[in-house]
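Quick one: this structure, given as structure tokens, is what I'll be asking you about.
What you see is the complex with one protein chain gone and the rest in place.
Per-chain residue numbering starts at 1, and chain names A and B are given in the order in which the chains are listed.
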Amino acid sequence: MILSSHFNYWIVIVLMMIGFFIVISHGNLVKKLMGLSIFQTSVFILYISMGKVAGGTAPILDEAYSVYSNPLPHVLILTAIVVGIATTALGLALVVRINEAYGSIEEGDIEMQDCDKLDKENANK
Amino acid sequence: MSAHLPILQVILPLLAAPTCLLLGRTQLLWMFTCGVSALCAVISFQLLHTVHTSGDIIYSLGGWSAPVGIEYRIDSLNAFVLLLVTSLSTVVLCAAKQSIAKEVPESRQLYFYVAFLLCLAGLLGILCTGDAFNVFVFLEISSLSTYTLIALGRDRRALWASYQYLIMGTIGATFILIGIGLLYMITGTLNMRDLAQRLPDVEQAHTLYTGFAFFIVGVCLKLALFPLHLWLPNAYAYAPSIVTAFLAATATKVAVYVLIRFIFNVFGFDFSLSQFPLPQIWLALGIIGVFAASIVAMSQHNIKRLFAFSSVAQIGYIIMGLSLGTAAGVQAALLHVFNHALMKGAIFLAIAGLCYRLGAATMNEFKGLGKQMPWTMAAIVAGGLSLIGVPLTVGFISKWYLVLAFIEKGWWMIVPFIVIGSLLAVVYVWRLVECAYFQEADSKREAGEAPLSILLPTWILVFANIYFGVQPQFTVHATSIATLGLFGATP
Partner (left out) sequence: MATAIAIARVKDLFASVMLTGIYSLLSAVFFVLMDAVDVAFTEASVGAGISTILMLSTLTLTGQYEDPTRHKTRTALVVVLVTGALLIFGTADMPRFGDPQTPVQTHVGPHYLEKSYEEIHVPNVVTSVLASYRGFDTFGETVVIFAAGIGVLSLLGFSGRKEKTTISVSAPMYQHRILRVVGKVLIPPILLFALYVQFHGDFGPGGGFQAGVIFAAAIILYTMLFGRQAAEEVIKLSWVRLLAAVGVMLYGSVGLISFLNGKNFLDYSALAADAVSGQHYGILLVELGVGITVTAVMILVFFSFAGRVDKKAEENE
């Protein structure tokens, strides 16, 4: 019983974790942002799943239907999607500037350059 | 009109931000922003007064009463933090004009003021609201504008710091979102008061544990609790100096507030602190955080980075206070929130003055500054003394209360750690003093005193440090009322 009813949630969790894994393990800045958006999208799916009522229909009132899914999670997720795209846009803008400043969008390269600079500063001491 | 004060508190800066775009002229912008922030401070003072005299204020947005709509709820706890945030932002803004003119290119100054107001509005929104999802929305307003503010720094590392913060911050926010979602799933409500009433019915649910864990971890990321602090040092070090002063004084404090609010008013005290090994974890992390961050701070060459690590250490103290779970502990934590904001505000503003004259703030630049910029250096030293916890400064008050709280609980073992932590602070502050007063400037540098517009706000904060150190009645009174409110609500 649990198996069938929770299958949905488990898939969501696996998706979430894939996204999360991409964010942490990948060095490429754009890829990280993609991972972040997968992570967020799967959270959205989790929310939307909560609102579903078996046999229900979209919450647009009509005399033909009596069972509707809960509109509240939908509203929350609309807001969250917008927040997500706002973050992605800002993140990408940062990536563009980082690429201009460092000539790379790989985490490793950037940290190496910063370390070199820090060493130089310390050497001047 | 006074009935609308809670909402005015938030929408004033919120609507002022787009108005800035219409104004356009920098001179005007600065005055306008300062004015708005000062007005907010007045409102928050009025709110605190109202709450103390006539109890909590509830304001239903859109006329829909909670839990159907969103409500604002001001009590003695958030009124206190509101006053802290608005007054510090006003003082910091007073110093902003010249510092920003120097550190941010002309074409971007407009965006600085807009983002600053948005960030302020976001923080105030988090403080006022009584709705869990609304916290998330305003958290993102303040975060997005913070990323913008940090990226305005001159150094290219500011961009990298901002990106790192964006990734960490968004992970934190998403964790919070998951936490809120799980709570919503088992209770069907988003209103904090309503959540608090419905959660005890489902106390044994695994889902609740998971939601709790996600929420706490998410907030701790924002809070920069060791070891989740990785974003903080770079962000503070490379952001424009004014931004550092503002963030250090307010942003992490608001995260502490969220933590306290949820632990005591939503999850309930019994649930959060007795069913989990959370106090132990926090105590351990707090102590390790104080030590690790202080030790790293000692070896820092960049002064902003040094004090950034010291901020991580101070957060350790705050968390230690919370981990006690007693009224005295929470009061000590709240006191330290307030006092730490004053210290770091003063120190970072003084550093802003240094950066204005010298262009950078490294140990190298510090040599001989004691003579060249006596007032600015004196401010840093005063802030440093407060950080150490020397009597007659605010730092002493909060450490004293912290020690008392530990003794009251009977955890004698911890007291030496607090003392040693303070000694570590002596070491890194002393390095600065030695550099500034006992070493000669090695280059022929003509550095005069910082401009008055920066020096004056700095000294206002320094005096606040001393005033509240000598006369702690106001802060002690306000925090004790707030603490009583917290413990009264959850018997």
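Please note the rule applied: a residue touches a chain if its C-beta (ideal position, glycine included) is under 8 Å from a C-beta of that chain, and two chains touch if they have at least 3 such contacts.
Everything numeric in this text was worked out from a predicted model, so none of it was measured.
Asker: In the full complex, which of B:37, B:86 or B:148 touches the chain missing from this view?
Answerer: Only one listed residue reaches the unshown chain, and that is B:148.
Asker: I need the residue numbers on chain A that touch the omitted chain, in ascending order.
Answerer: Contact residues on chain A toward the absent chain are 2, 5-11, 13-22, 24-28, 30-31, 33-35, 37-38, 41, 44-45, 48-54, 56-62, 67-79, 81-90, 92-97, 99, 105-109.
Asker: Can you list where chain B touches the absent chain?
Answerer: 4, 7, 11, 14-15, 17-19, 21-22, 59-64, 67-70, 107-108, 111-112, 114-115, 118, 121, 125, 133-134, 137-138, 140-141, 144-145, 147-148, 151-152, 178, 182, 184-190, 198, 205-207, 209-211, 213-214
Note that only the chains that are shown with their structure count from here on.
Asker: Distance from the CA centroid of chain A to that of chain B, rounded to the nearest Å?
Answerer: Those two chain centres are 26 Å apart.
Asker: Applying the document's contact rule, which stretches of chain A touch chain B when the two form their complex?
Answerer: Those in contact with chain B are residues 20, 23, 29, 32, 36, 39-40, 43, 46-47, 50, 72-73, 76, 79-80, 83, 86-87, 90-91, 94-95, 97-98, 101-102, 110, 114, 117, 121-122, 124-125.
Asker: Over in the complex, which chain B residues touch chain A? Could you list them?
Answerer: Residues 133, 136-137, 140, 144, 147-148, 151, 156-157, 159-160, 162-163, 166-167, 170-171, 174, 177-178, 181, 184-185, 190, 301-302, 362-364.
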